[in-house]
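With one protein chain withheld, the remaining protein chains of the complex are depicted in position.
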Amino acid sequence: MSQKKIITHHDVLCPFCGTLCDDLEVDVADNEVVEMRNSCQIGTKKFFSSNPSGHRYLKPQIKEKGSFRDATWDEALDKAADILLKAKRPLLYGFSSTECEAQNVGVELAEYLRAILDNTASVCHGPSLLAIQDVGAPLSTLGEYKNRADLVIFWGSNPVHAHPRHLSRYSDYVRGYFRKDGRNDRFIVVVDPRKTHTAQIADLYIQVKPNEDYELLNAIRAVLRGVELDAKEVSGVPMEEIKKLVEILKKCHFGVIFFGMGLTQSVSHHRNVDTAICLTRELNDHTKFLLTPMRGHYNVAGANQVFTWTTGYAYSIDFSRGYGRYNPGEFSSVDLLMKDEVDATLIVASDPASNFPAGAVRNMFKHPIIAIEPHHTPTSVYADVILPPAFAGIECEGTAYRMDKVPLRLRKVKEAPEECLPDREILERLLEKVKEKEGK
Amino acid sequence: MIMAEVKLKLKKKPKFPLEADSITPDNFAGKTLNEIKKLPLYHARDLVTIGDFFDVSGKAEDVANTKIIIDGDVSNVKRVGEKMTGGEIIINSDVGMHVGNTMSGGKILVKGNADDWAGAMLQGGELEIEGNAGHYVGSAYRGFWQGMQNGVIRVKGSVGNESMLWAKSSKPSNKWPTLYCGSASSFLGLHNHGGTMVVEGDADRCIGADQSRGTIVIKGKISRLLPSFKKLDDVNEITLPNGEIITGKFAQYSGDHSISKETAGRLYIAIK
Partner (left out) sequence: MSLNNLILLTGRTINQGVALEGGKNTKENVRAAGICTFDKEDFKKLDCIAGTPVKVTTDYGEVLVYSTITEEGPHPGIIFIPMGPWGNQVVNPDTQGCGTPTFKGMKAKVEVVKDGRVLDAIELIGKLKEA
């Protein structure tokens, strides 16, 4: 048996979740990932999924008479450009699992087409951005939390499942500069309707009733102000427990709230985050307190950054009148799709057929879909054109923004299959084709 | 006062929402019918004209004396009456989002339901909706911390979430933005700093959340009172900041105490 030459890549970024771990070790032999170290289960799976398999698209695909056939890039781009130009209200959606240069081209394409431009924040932490636009937010970086936080609160967030290495790298077990005893130097609180796996390793678990987080946060804020409340219990939590929690909040040296979908995806969405931010700010009258949203995708924060630099807005942007306008609820993907207001979609680095409510998917399927997608997914399988990309962060470089908005450089550890192009190149060629067809 | 009337009749229901911010007495005043027909509308990414979608008849005068009557199903037509300063608009059907937004004078009557953002950023004038209204009635737009600052909105039916968001009054200028509605969803009066709200029927949860000052009156039931509101003495009469007097037995609450230990904000809930 011949010895395969193994190349080890160090300090590789993981292109899965918003924790954006930057310490992965990847062994590559014969242009295949053969071993991973330091990555969590999901990151490992992601790197291995870039190896040859039956699930990966190796050539552009065009759907004809109900089934896909191979096509040249020229053919496929031509068809995609036709679809986008013919539509009156096209939607460009996704962008969260690709790198910043690609996102930048996406903005240019959306602006040229006078389309709607949106990213996955729309169904995830969009409410957090809405809240920050109303009341600001005291944020910091993960390194600060690792080194200083002695009180860590997970509210509506379950990192054991969604951000597997967050606890060991930044928020729970890790030794920090001022937290030299690691776990023993920290007090962990979890607020959740279920006693999640994260709650099971916490010091204090507070069981809140579903859809009643707002009232609980509101009560905490009032107690913090020294107001004696009339209620004996709020959102399933006895007033005595609330008062004890307030003392814990006031007495810490450096507190942080990490929050997730428990706040943004329950009823009252952005107002849950609004009041959590106000609480955090008010705690700074007593001690040091900050908060950070647990962003889901590895570069959704980057999509928000890039969209904001270029258009002024982070997501749900309408270019139909020749300039960007922002209004989630009016220009957000799910709302538009539920009203069947979109007549073509370009899906980049995301899978709305799996992640949007059924009614939105049903309407999305009524119109042409172009998917820039490496793997078979429910979105790509039902698309009309598939443009196969290289995996950003595995097969091509780029910039990604972590959940705390720190930009980090994605690495290239192997070559993409011959006919798979980087997302940014696909979007550049598509923009060129669209302009060419309009004689520009 | 006899007003000059311009009649708009919708020729065909737009396939995509129609943005009709050009339909205001201000934009029609002093124009001939042909000029009015050429005013721009946006249909998805196509720039079209009023004449493309509406039959236009009648006559326009100056702003104060121009009345626009709209017939046909305009439930998908947005931004009617935007920024108007006078005159009247009567809409004989449901109407789309943003009706009467940022208006500072004049009157709009919707003889049907209104979609989200009705009367957003109102600076004056009157908006009346005979049916139900969507979310964000009389609210501030995204990122603004001052929303409705004057004028009156009346909704016979229900209003959606976060109505009167960031409403702001001014005692020195005698400006008391006021909403009257049949019933209210959650977060009525969120971030209120001076607005007045009177609900004839029931309201949902989180009423008056983050209110720093203002007056909210619920004549029906509330589904859940915020824990940060504290009970004060019952009252038999409420004097609204605009001078109007409401009689009846009400439980009085101060709030929102999550903002401050002492507050001028008040919430009244009828005692049956």
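By letter and in written order, the chains are A and B; residue numbering begins at 1 in each of them.
Assume a residue touches a chain if its C-beta (ideal position, glycine included) is under 8 Å from a C-beta of that chain, and two chains touch if they have at least 3 such contacts.
Quantities reported herein were computed from a predicted structural model and do not represent experimental measurements.
Student: One chain isn't shown here. Among A:His166, A:Arg221 or A:His269, which residue touches it?
Tutor: That would be A:His269, which touches the missing chain.
Student: Which is it among A:Ser332, A:Thr345 or A:Thr399 that touches the chain not included here?
Tutor: Considering the complete complex, A:Ser332 is the one touching the chain left out.
Student: Return the single residue from B:Gly105, B:Gly160 or B:Pro227 that touches the missing chain.
Tutor: That would be B:Gly160, which touches the missing chain.
Student: Which one, A:Tyr170, A:Phe356 or A:Tyr401, makes contact with the chain that was left out?
Tutor: In the complete complex, the chain left out is touched by residue A:Phe356.
Student: Provide the residue numbers of subunit B that touch the chain removed from this figure.
Tutor: 116, 134-136, 160-162
Student: Could you please point out the subunit A residues that touch the chain left off the display?
Tutor: 16-17, 40-42, 45-46, 49, 53, 55, 122-124, 126-127, 130, 158, 160-162, 164, 193-197, 199-200, 207, 210-211, 261-262, 264-270, 296, 316, 328-329, 332, 334-335, 338, 351, 353-362, 365, 375-378, 381-382
The rule we apply is simple: only the chains that are shown with their structure count from here on.
Student: Help me check something: in the complex, which residues belonging to subunit A touch subunit B?
Tutor: Interface residues on subunit A, with respect to subunit B: 88-89, 114-115, 130, 133-134, 214-215, 218-219, 221-222, 225-227, 229-231, 234, 267-268, 271, 274-275, 278, 319-321, 326-330, 341.
Student: Considering the complex alone, what residue numbers of subunit B touch subunit A?
Tutor: By the definition above, subunit B touches subunit A via 15-17, 19, 42-46, 97, 116-117, 135, 141-143, 145, 161-162, 186-187, 190-191, 205-206, 209-210, 224, 226-228, 230-231, 256-261.
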